[in-house]
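Take this structure, written in C-alpha cells, and hold onto it; I'll ask about it next.
The complex appears here without one of its protein chains, the remainder shown in place.
To keep things simple, chains are lettered A, B and C as they appear, and every chain counts its residues starting from 1.
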Amino acid sequence: MISWSGVVAQVTELALAVLLAPLLTGWVNQCRAWLQNKSGPGLLRPYRTIRKLFAKDAVIATNASAVFRTAPYVVFACMLVAAAIVPTLATDLPFSIAADAIALVGIFALARVFISLAAMDVGTAFGSLGARREMMIGFLAEPALLMVLFTASLISQSTSLATTVERLARMEFAIFPSLAFAGVAFTMVSLAENARIPVDNPATHLELTMIHEAMVLEYSARHLALIEWAASLKLFVYSCIGISIFFPFGISQGGDPLGFAYALPALVFKLAVGGALLAVIETVSAKMRIFRAPEFLGTAFMLAVLALLIHALLET
Amino acid sequence: MSLVPLPSVLLLACAWLALGVIGLARARSLTLVAKVLFPAGAAIGLAVAAVALMAIASPPTETVLPLGLPDLPFHFRLDSLSAFFLAILGLVSAGVSTFAAGYLRKGEGTPPGLQCLYYHVFLASMALVLVADDAYAFMVMWETMALSSFFLVTSDHRIAEIRRAGYLYLLIAHIGALSILLCFGVLQGGTGDYTFANMRAQSLPPFWATIGFLLALLGFGAKAGILPLHVWLPEAHPAAPSPVSALMSAVMLKTAVYGLLRVTFDLLHAQVWWWGVLALAIGLATALFGVVFSAVQSDMKRLLAYSSIENIGFIVVGFGLTVTFQAYEMRSLAALALTATLYHCLNHAYFKSLLFLATGSVLHATKERALGKLGGLIHKMPWVAWLALVGALAIAGLPPLNGFVSEWLLLQAFLFTPGLPDGYLNMFIPVAAAAVALAAALSGYVMVKFYGVIFLGQPREERLTEAHDAGPWERVGLVWLAAGCVTLGVVPVQVISLIDHVTGPLVGRTLAETATGSWLLLAPIETDRASYSPLVVLLGIVVATFAVWFAVRRVYHGRVRRAPAWDCGFPLQTPRMQDTAEGFGMPVRHVFEPFFRMTRELPSPFDRAPRYRVIVEDHLWHWCYLPVARWVERLTAIVAVLQRGRISVYLTYSFVTLLLLLLFVR
Amino acid sequence: MSPEILAVLGIPLAGGAVLALFGHWKRAAEINIAFSSATFVAAAALVVRVVDRGPFASFENQLFVDALNVFLVALTAFVAMTTSIFSRPYMRIEQEHGKLTVARLRLYHSMYQLFSFTMLLVLLSNNLGVTWVATEAATLTTVLLVSLYRTPASLEAAWKYFILCGVGIAQALFGTILVYLAAGKVLGSGMDALLWTELAQVRGSLEPTVMSIAFVFLLVGYGTKVGLVPLHNWLPDAHAEGPTPVSAVLSGLLLNVALYALVRFKVLADGALGAEFASRLLMGFGILSVAVAAFFLSRQRDIKRMFAYSSIEHMGLITFAFGIGSPVAAFAGLLHMTVHSLTKSAIFFAVGHAAQKTGTQVMEDIRGLVKVSPTVGWGLILGTVAILGMPPFGVFASEFLILTTAMREQPWATPILLVSLGVAFAAVFGKVQPMVFGETTAKRLPHPPALVPVFLHLALALMLGLYIPPYLASWYREAARLIG
Partner (left out) sequence: MITAAFANQIINLFAAVMLLLAFAMLAQRRVLSLIDLFAMQGLVLTLSTGFVAYTTGQTHLWFSAGITFALKVVLLPWILYRLIRQLDVKWDVEGLINIPTTMLIGIVLVILSFNVALPISQIAGTITKGTLGIALASVLLAFLMMITRSKAVPQVIGFLAMENGLFFAATAATYGMPMVVELGIALDVLVGVVILGVFFFQIRERFDSLDIRHLEKLKEE
C-alpha cells in the first residue's frame, strides 16, 4: 500500500508547506500593498518576523496556565497534520488515509478550540472577547466548510481528500454547478477562517473589530512566532484545499515522478494567482461590523447547503 | 470461563440492591456508606461490565423468574443489544460510584444511607430494564428506575426549585411510561401474551405498527428528552447531586435509546420509511435546540443538561437514519448508521459523566454553580481541570477523541444516503447533514465557554482562591472516565467489532462485512471512500507537537518572564472584566434569536446603578406546556361545577342519569 | 350450617352489641381490636375451608361462599382489623384534642363493628334481597360514623350521604324487585327466586327486557354507593368529614362491597342479555368516573377530599375493567380492588396522623412531614406513589393489565385513560410532594402513631406488584371466571 514515492511525496509536501507558507502570506501582503499603491514590506517579511520573534525573551502573564503555553505548539502541530492531509503536489499521500475531509475539519476545530482556550486563559477582557468571536466565526464556518467538502465528496464518492482530488482531476471535463456554489462558499469561509477582510483584519488592533489578534494579544516571542507561522500555514492549507478541489489540474497522480516535477510549478502558479486574488478581494471589500459576520457566514453556509442540494437534484 | 452471563447479571443487580439495603440499615454511617458500599458498588459495576462484554459476543440467553404476574412471570433475556447497554452501565457506573465514594459529605439533605439505597436501586433497576424480556418486567423496572432517580434528584428536598424539578421529572416520566405501556399493548397484537418473544413473533399491520412506533417514540422520547418532551431534563439533571446527574445523563437516557432500539428493530419488524424521517427530523430539532440553549446557559450543570439534549438529538438522528435505511433494505448503510448511534451512546456516557462529575468537584470546592462566579480553577484544581479538558474536547467532537468518531460515522452515514429511492428524501438529507454539522460545531462553542469560564481566566470571586482539588477517590473516578474517552477515541476499530455483535442481529448486517480497514484503520465501507485512523492522527499531533517543541528549544535561547497581563495596555484589570457566561452566550443569542424567548433589561446611559439582566426561556414551554396546563385548569373549572354543594342538584344528577338510562334501554 | 360463616358474621354482630354496652370502657379500643381480629381469624378459617372444599352454601342457602366473595371477605376482615389497630391511638388523640366524648366513642366502636357486620353480610348473603337490606344497613351505620364529630360540616356530609345513598339504594331495590319478577317466571315465586346461586344457574333464561331495566336501576342504585360519576357527589364530603378510620374503611371496603353487589347483578344481566349491554354501561360509567375524578383532583385543598376523589377514580377504573369483561380484565379488576383497598386505607392512616400533627386537613398548611415524622411522611409518599400506579407496587400490576387489555379490546378508551391518569398523577403528586418534603410546620403527637398498619398494607401492595402467590392467583382466576 504505502509506496516509496508516496512517502517522498508526503515528506516533500509537508516540507514545502512549512517552508512556503510564510511566503504565501508575504505574497498576499505584497500584492495588497501594490494594489493599494504602497511599496509593501517585501516578500520575505514574514520569515524575518518569525526569526525576530524566535530571538526574543518571552513574557507570559502571571495568571497564565499550562494551557496558554502548550496551545501554540498544539495549534502548530494541528496545522502540520492538516497540511499533511491536503494533497498539493500529489494525491498519493500515505498519511491521508488516516484522516479524511471530516477529520480535517475536526483538526482545524481542535486548533481553534485550543487557541480560544488559550485566549481565555489569561483572563483579560480582550482575550475572552476574541475567543468568543473566534468561536462564533467557527461554529458557522466549520459546517460550511464541511458542506463544501461534502459536495466534492459526493461528486467523487469519497471523503478522503486525496481520493477526491484524484477523481476530480481524472474526471472528464464536466460542469458541476454544485461545485460553483461550493467554490463561492469556500471562498467566503476561507476569508473568515483566515482572519481576512471583510470579516477580520489581520493588520489591526482596533478592539471593536479584531478577532484573531484579540486572542493572541498576550503572546510574545517564540509562542507568537509559532502562532503567526501556524496562521500562515493555515492560509496555505486553505488555499491548497481550494486549489486541489476546484482546480485540480496538474496534480501528480499515483507514483509518477514526472508528474511530480510538473506539479510543483503548477502549484506555485496557482498559489500565486490565488494569493493575488485574495489581495484583490481584500482591497475591494470593506471590513464588516462584527455582527455582520454571522450573516456573511450564514450566507456561505446556505450556499454550501445549496451546493449539496443542487448536487442531489441535478447531478445524480 | 463457564460463568453464565444472565444469572450473573441478575445476581449482580441483586448485589446492588443488597448494598442499598445495607445502606438503609446503617443510614447515618457516612464512613460505611462512602468508603465501603460505594466502592463495592463500583466493583459490582466492573463485574457487570465484564459479564456484559463477555455476553456481547455470545448467543442470547433467557431465563424466567417466578415473580411478577401469575400469567406473566418475569422473563429476562440477555442478548447483544442488552449486553452492549449493560456494558455502558457497568463501565460508567464503576467510575461514577468510585467518584461518589469521595463525593459524599456529611450533612447534606437526605442521609447518606438513604442516598445509597436510592442510588443502588437506581443502578439495579437500570440493569434489569436492560435484561427484561416481557412488558411487565420491563415496566416495573422502568418505573422503579424513574422513582429511584426521582428520589435521588430530590435528595436536597428543602429547596423548592428542586422539588419542582423532581415533580416535573416524575410527571413526564410517568406519562411517558403510560405511553410505553400502551405501546406494548399494541405490540402484543391481540394475543394477550406480553412476552417480548411473542411480540417478536407478531407481524402487525402497518397501521398498528405505526401506532406502536409512535407510542414508543413518545414514551421513550419523554425519557430521553427529545423535543418537545425535554423540559424536565434541564431542571432535573442540575438539581440532582453530581454523581446522579452523571448517571442520569450518561446511562438513564441511554436506557431510553435502548428501549427505542429494542421496540423498533427487535419487536417491530415492518419498518416504514417515514418513521425514520420523523425521528430524523425530531433528532435534528432536538440537537440544534439543545446545543443552542446550552450555549446561553449560565449555570454549569444546566449547560451540561442541555448538552445532553443535544447529544440525544444526535443519537436520535442516527436512529432515524437507521430506520430509513432499514425500511429500504439498505442493510449495510443501516449497519453504519446504527453503529454510529450506538457508538455515540457509549461516547456520550463517558464524556458526559466525566463532565458532570467534574462540575460536582467544582461545586464541592466552591459551593458555586453559576458560571458567572467561577473562573481560574485550573490553578487550584489541576486534576479536575485537565481531566475535564479531555471531556470537553471529546464532547466538542474533536479528533482524536471519542466524540469525533461517532460524529464521523454519523456524517459518513449521511454521505452515503443519496441512493435512497425517494427524491424528496434525497433533498432532505443534505439539509439534515448540514444541521448536524452546525450542531456539532456549536457544541465546540459551548465547550469552550464551559471550560474557559470555569477553569481558565482569573477567579471571578475572592473565595475561589480557597478551592481545593478533588480527593483521591474522585480522581480515580475521573481518570477512569477520561481514560475511557481517550481509549474509545483511539481504538474505534476494536470497539466497532464489539458493536458489530449488536448491529448484526438488529439490522442483519455488520460493518465487518463491508469494512476494508485494518486494526489501525477505520474504513467502514472501503478505504477509498472514507477512512480514519485516530491513533495515527493522535500520534501525528503528539509527534508534531513534541517535534516543534524540541525544535523551538534548540532554536530559541531567550528566557521566559512572568509579568502582569498586557491586555492592549489597559491599566486597570479586574476579573470582572472577563467575559461572563451571558456575554459568551451573546453571539448565539444574536444568531439564533428566534429560538429563544428573551426578556432583557438593558441599562440606559444615565443609570446610576446600571443593571443588565437577560432571561432566556424556552418557547416550547409557552407553546406546549402552559397551554396544556391552562386547558387542564379550564376543564377542572368546568368539572367543579358538578359539585356545587346543593343536594337538590345532586339528586337531579341521579334522577337524570336514571331517566337517560331508561330512555337508552327503551 | 358452617361454623366459620357463623363466626364471621356473628363476631362483629356480637362485637357491636358488646361495645354498645361497654364501649365507654377505657379498654374499648382494645376490645374493638379483639373483635376485629377475631373476625379476621374467622375469615381466615373460612378461606381455608373454601380452599379445602370449594364453594358452599349454608343457612338454608341464604348464605354462601365462593371464590369471589371469600376473597373479599378476607380482604374486608383484614382491613377492618388493621383499621381498628390504627384507630386505637388515632381516636385517643382525637379524644385528647377534645373532639370526641366517651359516649361518642362508644357509638363509634359499636357502629364500627356493626358496619363490619353489614359489609360481611352483603358479601356473604346469597339472597339478593338481604344483600340490599345489608347495604342499606351499612349506609345507616356509616351515616352515624360520618356524623360522629357533630360539626356542621360533618352533619352536612352525613345528611347528603344519607339522602343520596338512600335514594340511590331505593332504586336498587326497584331493580331487585324486577330481578325477582324475572326470576319468578323461571323459578316460581318464593325465596329461591332471590337466591343468587339459583339465579346464576338459570340466568340464560331470564327475561331480557326486564333484566335490562332492572340492571339500569341496580346500576344507578349500587353505582351511587360505588361512587360512579355522576352519582358520586356524597363521596368526597363523607370521606373528608368523617373520622379518618371511617374514611379508610369507606374507601377501602364499602366501595368494594357495593361494587361487588353490582358485579353479581352484572353476571345475571350478562346471562340474560349477552355481555354487550352491561359491559357498555359499566365501561361508560367507569371511564366517565376516571376522567371526571382526575380533573377534580387538581382542585382539591383538603387532603382527605382529594384522596376521596382518587377513590372515585380507582373505582371507575375497576368498573371499567369489569366492563371489559374478559378474564384478564376481570382478574385485573379484582386485583385492583385488593391493592386499592390496601393502599388507600394505608394512605388514609398516614393522612390521619399527618392531619393530627398539623391540626389541619388543608394541604397547603401541611409541610415537610418527612422531617418531623419520617414514618408518617414516608408512609404518605410511598402510599401516594403506589396509588398513582408506580411500580413496583401492586396498583401498577392491575393498571398494567387493565390498560393493556383496554388497548387490545377497547382502544377508544385508552387516550382518555392516558390523559386521566396523567392528570391525576400531576394533581396528586404535585400536592403530596411538598407536604412530605421541604420545611415543616408539624409538631409532635401526644401518642405514638400506629404506623404498623400503614407499612403492612404497603408491604402487601408491594408484594402483589412483584409476586402474586399462586394460590392467590388461582383464587383471582376462579373469581374472574365467576364474573366473566
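Assume a residue touches a chain if its C-beta (ideal position, glycine included) is under 8 Å from a C-beta of that chain, and two chains touch if they have at least 3 such contacts.
Remember, predicted model here, so these are calculated numbers, not experimental data.
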| item | value |
| --- | --- |
| Visible contact partners (per top-of-document touch definition) of the missing chain | B, C |
| Option from C:Val18, C:Val70 or C:Leu144 whose C-beta touches the chain left out | C:Leu144 |
| Listed residues C:Ala38, C:Ala57, C:Val130 or C:Leu418, member touching the removed chain | C:Val130 |
| Touch criterion as defined above, residue of C:Leu6, C:Val41 or C:Leu181 at the omitted chain | C:Leu181 |
| Those residues of subunit B which, in the complete complex, touch the missing chain | 640-648, 651-652, 654-655, 658-659, 662-663, 665-666 |
| Residues of subunit C in contact with the chain not shown | 62, 127, 129-130, 132-134, 136-137, 140, 143-144, 147, 150-153, 155-160, 162-163, 166-167, 170-171, 173-174, 176-178, 180-182, 184-185, 189-191, 194, 207, 209-210, 213, 236-237, 240-241, 296, 299, 301 |
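FYI, only the chains that are shown with their structure count from here on.
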| item | value |
| --- | --- |
| Chain centre separation (subunit B, subunit C; CA means) in Å | 44 |
| Centroid spacing, where centroids are CA-atom means, of subunit A and subunit C in whole angstrom | 78 |
| List of subunit C residues in touch with subunit B within their complex | 159-160, 163-164, 167-168, 171, 212-213, 216-217, 219-220, 224, 229-231, 233-234, 236, 281, 292, 295-296, 298-299, 328, 368, 370, 385, 388-392, 396-397, 400-401, 403-408, 414, 418, 421-423, 425-426, 429-430, 433-434, 437-439, 465-468, 470, 473-474, 476-477 |
| Contact set on subunit A toward subunit B in their complex | 54-67, 70, 73-74, 76-78, 80-81, 84, 95, 97-100, 102-103, 106-107, 109-110, 112-113, 116-117, 120-129, 131-133, 135-136, 138-140, 142-143, 146-147, 150, 153-154, 157-160, 163, 205, 207, 217-218, 221-222, 226, 291, 294, 298, 301, 304-305, 308-309, 311-313, 316 |
| Touching residues (chain side subunit B, partner subunit A) in the complex | 375-376, 378-379, 389, 393, 396-399, 404, 407-408, 411-412, 415, 418, 426-427, 429-431, 433-434, 437-438, 440-442, 444-445, 447-449, 451-453, 456-458, 521, 523, 527-533, 536-537, 540-542, 544-545, 547-549, 552, 555-568, 570, 573, 575, 577-579, 583-584, 586-588, 590-591 |
